[in-house]
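Removed: one protein chain of the complex. Kept in place: all other protein chains.
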Amino acid sequence: MIRVGVVGATGYAGAELVRILAGHRGVELSLLTSRQHAGAGFSDIYPSMAGVVDRPLEAYDPESAAERTDLLFMSLPHKLPMALVPDLLARGKRVVDLSADFRFRDAALYEQAYQPHSSPELLPRAVYGLAEVYREEIRTAELIGNPGCYPTSVLLPLVPLIRRRMLLSQSLVADSKSGVSGAGRSPAQATLFCEVAESFKAYKVGTHRHTPEMEQILTREAGQPVALTFVPHLVPMSRGMLTTLYGRAQKGVSSAAVRDCLADFYRDAPFIRICPDGRPPDTRHVRGTNYCDIGVHLEEKTGRLIVMAAIDNLVKGAAGQAVQNMNLMLGLPETEGLTAVPAPL
Amino acid sequence: MIRVGVVGATGYAGAELVRILAGHRGVELSLLTSRQHAGAGFSDIYPSMAGVVDRPLEAYDPESAAERTDLLFMSLPHKLPMALVPDLLARGKRVVDLSADFRFRDAALYEQAYQPHSSPELLPRAVYGLAEVYREEIRTAELIGNPGCYPTSVLLPLVPLIRRRMLLSQSLVADSKSGVSGAGRSPAQATLFCEVAESFKAYKVGTHRHTPEMEQILTREAGQPVALTFVPHLVPMSRGMLTTLYGRAQKGVSSAAVRDCLADFYRDAPFIRICPDGRPPDTRHVRGTNYCDIGVHLEEKTGRLIVMAAIDNLVKGAAGQAVQNMNLMLGLPETEGLTAVPAPL
Amino acid sequence: MIRVGVVGATGYAGAELVRILAGHRGVELSLLTSRQHAGAGFSDIYPSMAGVVDRPLEAYDPESAAERTDLLFMSLPHKLPMALVPDLLARGKRVVDLSADFRFRDAALYEQAYQPHSSPELLPRAVYGLAEVYREEIRTAELIGNPGCYPTSVLLPLVPLIRRRMLLSQSLVADSKSGVSGAGRSPAQATLFCEVAESFKAYKVGTHRHTPEMEQILTREAGQPVALTFVPHLVPMSRGMLTTLYGRAQKGVSSAAVRDCLADFYRDAPFIRICPDGRPPDTRHVRGTNYCDIGVHLEEKTGRLIVMAAIDNLVKGAAGQAVQNMNLMLGLPETEGLTAVPAPL
Partner (left out) sequence: MIRVGVVGATGYAGAELVRILAGHRGVELSLLTSRQHAGAGFSDIYPSMAGVVDRPLEAYDPESAAERTDLLFMSLPHKLPMALVPDLLARGKRVVDLSADFRFRDAALYEQAYQPHSSPELLPRAVYGLAEVYREEIRTAELIGNPGCYPTSVLLPLVPLIRRRMLLSQSLVADSKSGVSGAGRSPAQATLFCEVAESFKAYKVGTHRHTPEMEQILTREAGQPVALTFVPHLVPMSRGMLTTLYGRAQKGVSSAAVRDCLADFYRDAPFIRICPDGRPPDTRHVRGTNYCDIGVHLEEKTGRLIVMAAIDNLVKGAAGQAVQNMNLMLGLPETEGLTAVPAPL
């Protein structure tokens, strides 16, 4: 049995990893780390899992981590993983990193958005873990830069349409809306219940760090520079993300053709569901799951293509996609651990 | 004292009218009608107002309504007002209609989106009640077509920019998000708590009836046909609406110039607040008020202008703007009844 | 493979049954009925399950139901099941009924709270499906009256304490709080998002129909008449129920003794978790699960025993307990289908 560790297990994405891995039949959870809660049991911090995952949380120790695991998920704030990953790779471990540290091929792009990169030599070895798109490279990767939640919701619908030239890669707008869990579990005034309830607003307008991450991939796929207008918004709900994309369809393309293009591109992708005409995706329909639901509307009067994608920001946008990537890396069924029946509400 | 009536007082917009008018020092509430709840006291239906507005609800009777009021608010589903208003005007009453029935100058446009219009001859006499924009015509109007909530949030930021040629009138996208009260108080599965909580989705994509209403005004203001891409979304909150607008700035225009343009256009408009750079509008900041908060971001890399507007859909988007229109019609201070201090949360 | 049917599959409890049964390895879902949605696919009504449970919904036909199933869940409003169940039992089917129709041994009690009972002769053959308490009788039952959600949250903590004489059976108060899904999926003004959000209130104070259901069991267990004061409240959340119980401890009983008593009584009950001192149960910790979390506090100054129990009203309070009962009836592992790892949030 493959032994896996979760480094940073008590943030929301880390805890979601624990939830998924605890129900995974192909791997064994052998390490949970937490700087803040070392010594406590996991279920002391997340009592929902009492009796299910009670394993103690430990401080991270590279020696011990390497000894007791075969593959590690890094669920830490950016900047921390790039300090720990080189050692793990050197010890022959495989790593799925949920931070931004290994999502960029070009260190300069990373450094513009984040800070100096201490291990730029690893970037060419890392694979961008957009599972349905880069599946083949992921299978053999030793290091995955797991995509951000916003990029996942933007790229899954766009990449096929750009590759197959249904959509002009210029003049794209992504208007995204995220539940609050994306902001993490650290105490902050901005995410207090009373600040978020009955509130809807944009934030980091035109300056969000996920923008260069998306532009990098769009540029790669389009074969020419792509500038994306991206505006994230905060929704008073815990989980879920909806992105509404506005672009220009190629001349002559119909709504059905776009839907068919996506359906065909994702015909072997069990987590992508194309919504029927007239039923736009809803975050509630993907809550707690690894699905990405995609809807399409071509506006005749303007020739504008409207594409909507709904994911659970913590699952397909983080932990679920990370496990999907692990499954690919380990040659396990792609859906293993990710097939819990979705809840009706 | 001017006597005013609210026809359809128990829907959410009607009840909000009652709330505002009950605190208004220039008019006297002299009639509340409700087909469904005739005979009950208003506060039996809205116990929050027990001891404040206990007045009985009555079935609508045209004779009595005309006799006991000088001005009437029609807060009814579209199609009903156009049957009642001609008689009221004939009796010399003034009317603010919150439905779509008198928002269109062109009956054909109305009929395309709604149904045959039974009083098309009144349309040229009706004034579109976008208070800050058509203030002068409103002052002397006998009949106001009070704008829809979405159009208010779209037009207040756009009209000045189009008039003053800061913004191209082509290629406009309005991505709007509304709280649930916009759907009204009638029982419906789609707006049950359990269907809406933890849900975010678009609806009526490219087909919402507010689109022709907005295009009509944008076309009038631009002096050329304007096609607007409009996508409404439902937010799990009771009140509030945020619209994020995407357009093309005129060459050479800066973010500050846009902000200045709006500030100047609205220098005498007490309900319009231009947000400082870096603090996008938030629906929570306008909750329960007649404010429209507007934020601006010009994206240098694309030349795209992003404008955000937040309103309370039931106040500035309905009852508040209706009272503002009444104030203008009656020569009262524009802010009368609308100056309650906003709540911190 | 045992074939099971869900009669009334599109209400919240019915849909939750479908969710659980779709992940159950010991039975096969062979029939889903819905009067209202016959002809549609299940996932047309609950798109979250698209690709997972697409099976068509059918109108209920007794002949066909009997032919195609071995066991049926009745998830219908009370009064309907008692008309259908006699025929099913006569055909040798086993039935778990989620309504109140078969929860009472005494038809008169039922009739006082509901309406005339058309099959009183079946009542002695029905077993009250409080799984952890009446496990042995359930194993051999042909007909289960699945407990109401409130009774489950009240009886699971109380029965052991009454049986073992830790608690006086007199002067009991149950102050219960339920999420909105308990009110069902039928459109109703009272459960609209805007009516429930930012609202907390009691309802049916002293008159709720679950009271005689609870008193019947408490009386049976205490061996003397028990009158329970029961006040239900509505919480602005979708799922979850917390009951706070107030009673009188027997002299000399300590908080630890109560906790030990519960732990011992439920030592073989995988779904009952006794919370450590100082961490009261939280509905979020049992959301989506079949757990009942119980907390205890003995107030020294008054001798009052405070016991709290949290369940998910749709799972342990309805569909989950129903499946647990089915597992017992079929000799399957009690936890089959009910072991999905709980979510951290």
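The first chain written gets the first letter, and so on, giving A, B and C; residue counts start at 1 in each chain.
As a working rule, a residue touches a chain if its C-beta (ideal position, glycine included) is under 8 Å from a C-beta of that chain, and two chains touch if they have at least 3 such contacts.
Just so it is clear, the model here is predicted, and its values are computed rather than measured.
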{"item": "Which residue of B:131, B:286 or B:309 touches the chain not shown here", "value": "B:286"}
{"item": "Given C:22, C:89, C:113 or C:202, the one touching the chain that is not displayed", "value": "C:202"}
{"item": "Contact with the hidden chain (one of C:103, C:210, C:239 or C:259)", "value": "C:239"}
{"item": "In chain A, positions touching the absent partner", "value": "12, 180-181, 185-189, 191-198, 236-238"}
{"item": "Footprint left on chain C by the chain that the document does not show", "value": "171, 173, 175, 177, 179, 194-195, 197-203, 205-206, 227, 229, 231, 233, 235-240, 242, 244, 246, 280-284, 287, 295, 297, 299, 301-302, 304, 306, 308, 310, 345"}
{"item": "Positions on chain B contacted by the hidden chain, ascending", "value": "12, 15-16, 18-20, 22-23, 46-53, 181, 197-198, 238-239, 270, 273, 275, 279, 282, 284-289, 293, 340-345"}
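Everything below uses one rule, namely that only the chains that are shown with their structure count from here on.
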{"item": "Taking each chain's C-alpha mean as its centre, the one farthest from chain C", "value": "B"}
{"item": "Intercentroid distance (Cα basis), chain C paired with chain A, Å", "value": "37"}
{"item": "Inter-chain centre distance, chain A versus chain B - centres from mean C-alpha coordinates, in Å", "value": "39"}
{"item": "Where chain B and chain C are represented by their mean Cα positions, the distance between them in whole Å", "value": "46"}
{"item": "Residues of chain C engaged with two or more neighbouring chains", "value": "12, 181, 197-198, 238"}
